[in-house]
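Have a look at the structure below before the remarks.
Every protein chain of the complex appears in place save one, which is left out.
Read from first to last, the chains carry the letters A and B; within each, the first residue is number 1.
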Amino acid sequence: MCLGIPGKIVEITNAENKLALVDVAGVKREVNIVCIVDDEHPPESCLGDWVLIHVGFAMTRINEEEAARTLELLHELGELQEEFQAMKNSEKENP
Amino acid sequence: MKYVDEFRDPEQARKWLEKISALAKQVQAGKDRPLHIMEVCGGHTHTIFRYGIKQMLPPEIELVHGPGCPVCVLPMGRVDDCLALAEHPEVILTTFGDAMRVPGSLKSLLQAKAEGADVRMVYSPTDALSIARKHPDKEVVFFALGFETTMPSTALTVLQAEEEGIKNFSLFCNHITIIPTIKAILDSPDLQLDGFLGPGHVSMIIGQHPYLFIADEHKKPLVIAGFEPLDILQSIWMILNQLKEQRHEIENQYGRVVQVEGNHNALEAIEKVFELREFFEWRGLGSIERSGVRVREGYALYDAERKFSIPNLKIADPKSCQCGEVLRGTLKPKDCKVFGTTCTPETPLGALMVSTEGACAAYYSYGRMDSFESKRETTT
Partner (left out) sequence: MEGWILLNPKEKQQPDGNVYRMNSRNAKSFVPPVTGKSQTISLAHGSGGKAMRDLIEDVIVKSFDNPALNMLDDQARFDLKELTSLGDRLAFTTDSYVVDPLFFPGGDIGTLAVNGTVNDLAVGGAEPLYLSCGFILEEGLTVETLRLITGSMKKEADKSHVSIVTGDTKVVHRGAADKLFINTSGIGVIPRGVNIAATRAEPGDMVLINGFIGDHGAAILEARGDLSLKSSIESDCQPLSKMVQAMLDVCPDIHCLRDATRGGIATVLNEFALCSNVCIRLDEKEIPLRDEVRGLCEILGLDPLYLANEGKLLAIVPRESVERVLEAMRLLPEGQYSAVIGEVVEVPEKRVLLKTSFGGERIVDMMVGDQLPRIC
């Protein structure tokens, strides 16, 4: 359900109608940005934002800090696991 | 691709699988069946099969593929109604690619197109509106379907049509909402689910609060999950962790996209244009209370159901179909009586074989690995 893909806003094509051009790996399409525009974020300020695109609409602004946090968590736990594995291995070697 | 590739790293996957495996053994110990985790959303089902995640998971975990494929759960009667609309000579029927193949009782939209109906595939409802602008002498009907993720886009398109005074555009609205369906699944007496992967993109619209009853009343953990394979592994690990600590909470793994409150502008557009129907029929699950929306009276001009006479057909699911049981997680796709025999992606009988996101279709085209595993072991 609901295929969504991250893309970057590379041009505000029509600020009045809230239309912008997004780029996904070099493929461009005009999308509607109504859902990510408010008093704090006028259309012009959306240039350069990463957004999640679904059926021609930018549905949400991707939160860069949250993404970094998730990645950090992903890696940290992975690293912990590695250390844990190393510990287990060394236990095996030196019983 | 930013925000995509870093969540598909196979090195990290290996480490997480080890972690999941150890935790799953701990949590499942003493149980007479594997842990059942339902991914509600068809997009998750797709990721799981696309990356072969199912086979990577330890035997203690079984993923149950939920009802979150809007194409699959669309009842045949609605498809037939849509076909009736498409066959009006003044109508250009527009819809998403995946809706083109859904079979009605006699044919699909693709077949209707072959027979001469003007059916066009669009990427966005705004493209359907562009067609309406270009053909003022025609009636452009958009066959709208999807969960809360897709609802705002059609609502906003209607609002745009109103603003421009476009009168030859309307929706045949088949939008459905996910919460009542999860509720229906949780209420079923033969339920055997231990936790849920929550639909990330629906949650981006509706936020986290609507799921609270799952934790509070039904005491099940739900983790709102992203759609990349590492998102799914991490979310599974988070569910296991809750199970281990005997917690049942709504957690959010997909923080980069999902905010607690959802998306205000999107919700506002939905509220403006749509209202809940008392009942909506789901293929495989039957009628579910307050699970679908229709266009509000104030936007009647944009409602194909009011604009055209629609046969409003009710057609029963084929008797041999066991989609309901698969959707509730009490039956695996391959254990259905008709799976892979009379029900295949070429000639789908049941809802879940219809779209590539449907549990059975995904299982059919990407899965079926189980039978090979044993064979391979004997030869290598």
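Here is the rule we use: a residue touches a chain if its C-beta (ideal position, glycine included) is under 8 Å from a C-beta of that chain, and two chains touch if they have at least 3 such contacts.
Quick caveat: nothing in here was measured; it's all calculated off a predicted structure.
Visitor: Taking the entire complex into account, which one of B:Gly66, B:Gly104, B:Gly146 or B:Gly324 touches the absent chain?
Guide: Per the contact definition at the top, the residue touching the missing chain is B:Gly146.
Visitor: Looking beyond the chains shown, say which of B:Val27, B:Met76, B:Val122 or B:Ile239 touches the absent one.
Guide: Counting the whole complex, the residue in contact with the absent chain is B:Val122.
Visitor: Spell out, residue by residue, where the missing chain touches chain A.
Guide: Within chain A, the residues touching the omitted chain are 1-3, 5, 24-30, 53, 55.
Visitor: Against the chain that's been left off, what residues of chain B make contact? List them.
Guide: Listed in rising order, the touching residues are 1, 4, 8, 10, 13-14, 46, 49-56, 70-71, 96-98, 100-101, 110, 120-124, 127, 145-147, 149-150, 229, 345-346, 355-357, 364-369, 372, 375-376, 379.
The rule is simple: only the chains that are shown with their structure count from here on.
Visitor: Which residues of chain A touch chain B once you look at their complex with the stated criterion?
Guide: Of all residues in chain A, those touching chain B are 1-6, 8, 24-25, 29, 31-32, 34-38, 50, 52, 54-57, 59-60, 62-64, 66-67, 69-71, 73-75, 77-79, 81-82, 85.
Visitor: Residue numbers of chain B touching chain A in their complex, please.
Guide: Residues 1-4, 6-7, 11-12, 15-16, 18-19, 41-43, 68-70, 96, 123-127, 146-147, 149-150, 152-153, 156, 199, 201-202, 204-205, 226-227, 230-231, 234, 237, 253-257, 259, 263-266, 269, 357.
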